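This report concerns only the one structure given below.
Shown here: the complex without one of its protein chains, the others still in place.
Now for chain A:
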Amino acid sequence: MRISRSTSPRIGRRELLLGMSSLSALFCVQATRAATLSGGALRSGVVHQKFMSVSSLLVPHKLNETIGIRTADAMIATVPDFPEHLEQLASFIEAKKPADVEELMEALPDVSLKNAAQSIIESWYTGAVQGASTISVISYEEALMFKVTSDVMTIPSYAISGPNGWTADAPPLSQLPIF
């Protein structure tokens, strides 16, 4: 992991700022692609479609396809054996047709496939892909972990209400938002 620090005595402001914006590159192989998130330039291939289809069973929520494509790309690039695991998960689902993620996880025969499934779930919830030696940050505010409490809690750095617009009221714990 390279630390964004040059030992050159001739570091200008431009280089410094570049160093700063590449802060994320320290941790995220995908940092430069972040810009394309809203640009719509990403095209979905067969692997991506498979990833979305497996994900839709693993994560029973509305999934953003652009994020899916970028997550799959990061997994292909950084997670060992990901394409094989994805293939096996897809075939297993095709063959057994589990009704939901609960049934699938119960039925999965081997630990490495369970772990692969779990890491796909984790990437949707955290907005990041944990690779062998890197973490790729795919999304911030779209990470599903924030949606689970979006009826009450602020996503840090985004506003949920307006000036002095929040109160001490909170909805019931049991009332999960739909997302």
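To be clear about the criterion, a contact is a pair of C-beta atoms (placed from the backbone, for glycine too) under 8 Å apart; a residue touches a chain by one contact, two chains touch by 3 or more; residues count from 1.
Rule of thumb we're sticking to: contacts and distances are computed from a predicted model.
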item	value
Hidden chain of the complex, named as in its UniProt record, picked from "ABC transporter permease", "Dehydrogenase", "Aspartyl/glutamyl-tRNA(Asn/Gln) amidotransferase subunit B" or "Ferredoxin--NADP reductase"	"Dehydrogenase"
Of A:Ile69, A:Leu86, A:Ala116 or A:Val137, the residue in touch with the unshown chain	A:Val137
Interface with the undisplayed chain - residues on chain A	1, 3-7, 9-13, 16-17, 19-21, 23-24, 26-28, 31, 34, 58, 60, 100-102, 105, 117-118, 121-122, 125-128, 135, 137, 140-141, 143, 145-146, 148-149, 152-170, 173, 176
